[in-house]
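A single protein chain has been omitted from the complex, and every remaining protein chain is retained in its original position.
The block that comes next holds subunit A.
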Amino acid sequence: MITVQNLTKTYGKNTVLNIPSLEIPKGQSFGLVGNNGAGKTTLFSLLLDLIQPTTGHINNNGVQVNTSEDWKPFTTAFIDETFLIGYLTAEEYFYFIGELRGQNKADVNALLSNFQDFFHGEILGQTKYLRDLSKGNQKKAGIVASFIGNPEVVILDEPFANLDPTTQIRLKGIIKDLAANNNVTVLVSSHDLIHVTEVCERIVVLNKGELVKDIETSEATLMELELFFAG
């Protein structure tokens, strides 16, 4: 379970994030939407202790993120290409992440075999380093790497961007499967309202750093979101 308390992030006089309280129960698939500058990536970066909160803190499974590192073993993420090691091949990258998370080669291979469809033959067995793959393929590798090591919290920042339509559809399936497992909390941000309403049980809208909507996904959710963003 993730709890956020009095969390703010300020740069100079500019408050980019202000969340008095937020609770994400274990096993929930949680969607974050908002326009550019709404604070989505800021929130995710705070969750990963990549930036420091100005006030307040986040608890991840009882671990206060900005003071202890004990959240790392059960939390994984793919935020952007800085989560890839450009000079490794995809396999080497997966094995590297695997080793850091206590998975041997066989474990990693077993996991990867589930994603053959998703990779579409463009990731494994290539004679290219990750830095030479296309943006979309890099993203595929990064997303799958975040599934290695049986994480309990998976954070994906705009996973649908840059992916081709087929891969987007497959990724939706993957995230839904992941969310069906009651042990895994999935946090996804997206600009695509349709995708996010499809895969997430709960959607939170951020606007200029403030939490403005907190919706349990239903038939009407998409309409409600579209109405909000059209305004």
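Quick note on the criterion: contacts are C-beta pairs under 8 Å (C-beta built on N, C-alpha and C of every residue); 3 or more make two chains touch, one makes a residue touch a chain; residues count from 1.
We adopt the following convention: contacts and distances are computed from a predicted model.
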Absent chain [UniProt protein name; select from "Cysteine desulfurase IscS", "Ubiquinol-cytochrome c reductase iron-sulfur subunit", "PqqA peptide cyclase" or "ABC-2 type transport system permease protein"]: "ABC-2 type transport system permease protein"
Chain not shown: contacting residue from A:57, A:72 or A:191: A:72
Sole residue of A:1, A:22 or A:51 that reaches the chain not shown, by the stated touch rule: A:51
Candidates A:100, A:194 or A:212 - the one touching the absent chain: A:100
Among A:91, A:107, A:122 or A:192, residue touching the chain not depicted: A:91
Subunit A residues touching the omitted chain (full complex): 48-52, 69, 72-73, 75-77, 79-80, 82-89, 91-92, 96-97, 99-102, 126-129, 131-132, 149
